[in-house]
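== subunit A ==
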Amino acid sequence: MNENPLPSIIPEKDWKKIQRMLSKRSLWMIHFCTGCGAMEMPPTMTSRYDMERFGIIPMATPRQADLLLVTGYVAVKTLKRIVRVYEQMQDPKYVISFGSCPINGGLYWDSYNTIKRLDKYIPVDIYIAGCMPRPEAIMDGFLKLMKDIDEGRADGWLRYRKYYDKYKANQMRVFRRWDE
Partner candidate 1 sequence: MEINLLWGVFGIFVLLPLAGSILSYLGKKFAIYIGIIFALIPTIMLYPFYAQNISELINIGVNINLVFDTTTWFFMLMIDTVAFASFLFAISCVKKKPEGFASLMLLSLAGANGVLMSRDFLSLYIFWEMMSWSAYLLILRSSGEYARRYLLFGILSAYFIIMGIGIFYYYTGSFLFSDSAGIPLMGWFWILFFLVVGFAVKMAVVPLHVWAPYAYSSEPSFVSFFSGGLSKLGTFGILMGMYGIAGLSILQGFGTFRDVSLFGYPFALLGAFTAFIGTILAIFQDDLRKLLAYSSIGQLGYVMVGLGLGTPLAVSGALFHAFNHAFFKSLLFLGAGAVIYRTGKYKISEMGGLGYRMPFTFLFVLFAIFALAGIPITSGFISKWMLYEAAIEKKFVIIAPLMLIASVGAFLYSFRILYGVFLGQLDKPYENIKEAPLPMLVAMGILMLPLLIFSIFPGWILEWIDDIMKSTGVGTIDYNTYSYYSSIGGANMLVLWIAFMLVFIVAMLIFLMKKARKVDQYDNYLAGESPPYVQLHAAHNFYKPLRDTWAPLLKYSIDRAYEKLSRFFVEGFEEIKKIYTENPQDYAAYLGIAFLLFLFIGWWLL
Partner candidate 2 sequence: MIAVHPVLLIAIPLFFAFLLPLIGLFSKKVLKYVVTGTIALNTIIALLVFREALNSPIFDILGGFKPPLGIVLMVGPLGGFIALIINMAGLIISIYGMEMKKEPLVKYYMLSLLLLMGANGMVLTGDLFNLFVFLEVTSIASYGLAAYNKDLKGFEGALKYVILGSIGSTFVLIGIALIYSQLRTLNMLDIATRLNEMDPYVKIVAFTSLFLGFGVEAEMFPLNTWVPETYDGAPHSVSAMFASMSAKAGIFALARVIFTIFAFTNYLWFVVIMGVLTVFFGEIIAYAQRDIKRMLAYSSIGQMGMILMGLGIGTTMAVEGAFFQMFSHAMAKALLFIAAGYMIYATQTEKMSEMKGIGRNPLIGIPLLIGILSILGMPPFIGFYGKFYILMGGFSEGYYAIIALFLAASLVEVAYYARFIKIAFEGGGKRYPSPKATVYIPLLLFAVIIVIFGVYPKPIFEILSHVTTFLTGGV
């Protein structure tokens, strides 16, 4: 799992630190563009804010990615895909949710088809509030996440593993069938 390649040379604590440092500095993200938040990604990527300087680059598939961006409201149908993508990512993996919709339903609070709290279904490491959050806020979120990783606080993937059954139960409560 998390073994140290050279246990005799590198102490286990340092190895963990190295690992966290590496993860922090090289966040490859897959952005799941569900809502209006996707609009805010291009300025964040391009020359104005340039998130690549922190080593954050967009990736095409969850297999390669460490960071899942959920950029807006999550319909039930979309949630299914989000869960799948999340489960296809390799540990350690992190989730950032954008805007108020994944936090509390936001604009779609009384929709019959939209979930209100993403956290119930997959573990979210960072929420960026706002409707929509500006690129500055997004950058700030990224930095916060990096800090959290460095301090070992971004442990959503551990939570998901630990409470897998509960997460699954929550998910199944909104999905009628898993294979639709």
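Candidates were picked such that all candidates are chains of the complex that A comes from, given by their letters.
The rule is simple: contacts are C-beta pairs under 8 Å (C-beta built on N, C-alpha and C of every residue); 3 or more make two chains touch, one makes a residue touch a chain; residues count from 1.
Only a predicted model underlies this, so the values are computations on that prediction, with no experimental measurement involved.
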Response to the item:
The one of 1 or 2 that touches subunit A in this complex is candidate 1
Discussion item. Show me the residue ranges of subunit A that touch candidate 1 in the complex, using the header's touch definition.
Written reply: 1, 3, 5, 32, 61-63, 81-82, 84-85, 88, 179
